[in-house]
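The complex is shown incomplete by one protein chain, all other protein chains being positioned as in the whole.
Every chain is named by a letter (A and B) in the order it is written, and numbering of its residues begins at 1.
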Amino acid sequence: MSGWISNFMNHPATYLKAGWIQISVSNLIVILLMLSIFVLAILLPFPNKHSDEDAK
Amino acid sequence: MSKVLSPKEEFDAKPWAGKLRKYDILKEGTIALVVVALLVTSLAFIFGSPDEKSLTFKGWAISNSDNFYATTVQELAGTSGTATYGRPYNTNGDGLNVGPLFLQKWAGVTQRINAANDFVIEPLMNQVQSPEVKAALSQWSTATETQRTKWATTYDDAITKVEGKLSAVPNGDYGPVPALANGLTEMAKAGALDAALLSQGGFFQTDSTKQILFFGDGAYLDDAGTAANLQGGTWGMMNETGRYPGQAWLWLYSFWYQIPPFTNEDSHPIGANADVYIMVIMGLMSLGLIAMPLIPGIRSLPMRIPIHRGIWRSYYQSEGIKRRKR
Partner (left out) sequence: MSQKMWTARARESWQKNLPIEKLIPDTQPSYVASWIYVFGVLTIAALSMIVLSGLILAFAGPAWYHTSSFGHWVNSLHFWSVQLFFAFMVIHLWGKFWMAAWRGNRFKTWVSGAVVFVLSIATAFTGYLIQTNFDSQWIAFEAKDGFNSAGIGAFFNVTNLGQMLLLHVAFLPAVLGLLTLIHVLMVRKRGVVPPIDADSSNTEAAK
């Protein structure tokens, strides 16, 4: 299953460097995903069909 | 204990008296579980997970036998990382300190390791050996402590002097040390040391302390860590083998190891004791996270930076609530 992807994943990682800051592409992707999910979670409208009626 | 609450605080604490909306907690939980299960299953199918084989003493002794040999001599001479470590393994060093606090020293010796005996002599004794090694073992065990140390340190110094190039070591009075080191190197090359260190003379074994410590005393593990970008000085604490995401949540712990004075092992008192200073800093910062609502300045950030206007925008809109003055 997914031979070439697991092959790809098990190669040495690529690292981005800026001075003393160094981060693997995978970690950067994870962190950027988290930040964008946080922003989207606030910005995207929440399906809200019951909000106007008083439920009780 | 009675506190005077502001009207807003009292309002926040009281059960909600305003509009409600329908909410099915069990349905929400089930949907969340199904979504996450599908997500995890797909990620596992697509990407798999990292599993780099563990290294062995056999691999070390074959790929870098001079380094293994020299490390063995250091264990006998008492100059290796483990032999000079101090607590919790022995009393041969003071360990680190934060100012007057010698926490490492105070905790005492709880996993006693005699590097020469546990790493070299015992494993050799527990195997069938060549006459040469047998003779070396009996010479070592009948010699005085002073004599043993003299042989081993003289040899260790001689090896250090030629920068580990064994063929360049001049002859000298090294006693049984070369034969012992040679015996252990041969044993490791054959794969027998892995088993001997693991069993440690017993049948069941669950404690890997001795293997790990001996293993790290040489260059083999360190080189492999460098090659895999796992060194602490280059954010390695956050990294994983291969291209997998690592422990991104350790970014702050890892951060301190990248900046002075922690990066300079020779700076006193902090750089030389970086491990314990960073441990204390992270302990305090964890307490800070736990007690964040009590920290002035930080606790009022959510009111000053109005991200909540986005979170509750539909409620604010429907109720016509403007930003409060504060």
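The rule we apply is simple: a residue touches a chain if its C-beta (ideal position, glycine included) is under 8 Å from a C-beta of that chain, and two chains touch if they have at least 3 such contacts.
This is a predicted model, so every value here is computed, not measured.
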Of B:Leu166, B:Ala195 or B:Ile311, which one is in contact with the hidden chain? B:Ile311
Across B:Val4, B:Val128, B:Ile259 or B:Ile290, the one contacting the chain not displayed is B:Ile290
Going by the touch rule given at the top, which residues of chain B touch the chain that is not shown? 7-9, 11-26, 28-29, 32-33, 35-37, 39-41, 43-45, 47-55, 85, 87-88, 95-96, 103-104, 106-108, 110-111, 206-209, 212-213, 215-216, 221, 224-225, 228, 230, 232, 236-237, 240-241, 244-245, 247-250, 273, 275-276, 278-280, 283, 286, 289-294, 299, 301-303, 305, 307-309, 311-312, 314-316, 318-319, 321-324
On chain A, where is the contact patch with the chain that was removed from view? 30, 33-34, 37-38, 40-42, 44, 46, 48, 51, 55-56
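Here is the rule we go by: only the chains that are shown with their structure count from here on.
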Enumerate the contact residues on chain A facing chain B in the complex. 1-2, 5-6, 8-15, 20-27, 29-31, 42-43, 45-46, 48, 50-56
Taking the touch rule as given, give the residues of chain B at its contact with chain A in the complex, in rising order. 19-22, 45-48, 50, 227-229, 234-235, 238-246, 248, 258-259, 307, 310-311, 314, 318
